[in-house]
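Dumping the structure here so I can ask a few things about it.
One protein chain is absent from this view; the other protein chains keep their places.
And then chain A:
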């Protein structure tokens, strides 16, 4: 072990030193720590394999079959994938999912970032505000959906307010062009709390001295945010962006409770189509195929996000 008083060594010194100066410990000693760590994570790993990996691989296998509830199936090759290409309902659900994600993700990330910045600047009662803002996240989707149905209804809260201003009524959940933004707003309200906490943690990790130095250099608030905070927050933002994107592609509960995929399939997302094919049409092979395609889409989108965002700040 190096002592504090030891002079610093250069890379060349270490290379020159060679194995003779740092004798390797026996293998069993070197493996002891990793094995211990592995043993600690083993229960979680086992659960993860059993409940995540196995079903995921099972779903891939199932997508090549015509699996029935009774457990009988025949391998049908890529028929299910070929069917997807000609299925207009799949195309509709893919479009609805992409539109929903395009509205939901930026909206949620902006709200989460805004509230995180506000929380970070609050001096008094920060915990209270954080708890209040996080509360929707722990509310059940069904409960939230029922409340928001009331808010959006023709004779609901928003239309009541619009009516006082001689506006509306607006059929938020009945208009094919408004339903997805309306649902995205509900999901954002419900889900931004988690991302907000991640971003608050990211903001806390930014050394205060950087901001003070920028202030001394004459940077205004916007410049400090854009040139100091945002680059240093990039890892947290990347994480938030990825989990919110995955969440957007997997949206189901809000839609199930509030619109049933309507009106006219305007909110009929991929997971809703998967649910219908599996649990209503009993076409588990086709449902699994939609799941596999959804997985591929999420993977590709996440990789693209990583390509552009997951870089060290310069």
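Rule of thumb we're sticking to: a contact is a pair of C-beta atoms (placed from the backbone, for glycine too) under 8 Å apart; a residue touches a chain by one contact, two chains touch by 3 or more; residues count from 1.
Just so we're on the same page, contacts and distances are computed from a predicted model.
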One chain isn't displayed here; going by UniProt, is it "Cytochrome c1", "Pyruvate dehydrogenase E1 component subunit alpha", "Sugar ABC transporter substrate-binding protein" or "Isoquinoline 1-oxidoreductase, beta subunit"? "Sugar ABC transporter substrate-binding protein"
Candidates A:82, A:102, A:154 or A:205 - the one touching the absent chain: A:154
Across A:54, A:89, A:110 or A:205, the one contacting the chain not displayed is A:89
Touching residues of chain A against the unshown chain: what are they? 32-33, 35-36, 39-40, 42-43, 68-72, 88-89, 142, 149, 153-155, 169, 171, 173-174, 176, 256, 259-265, 268, 275-276, 278-282
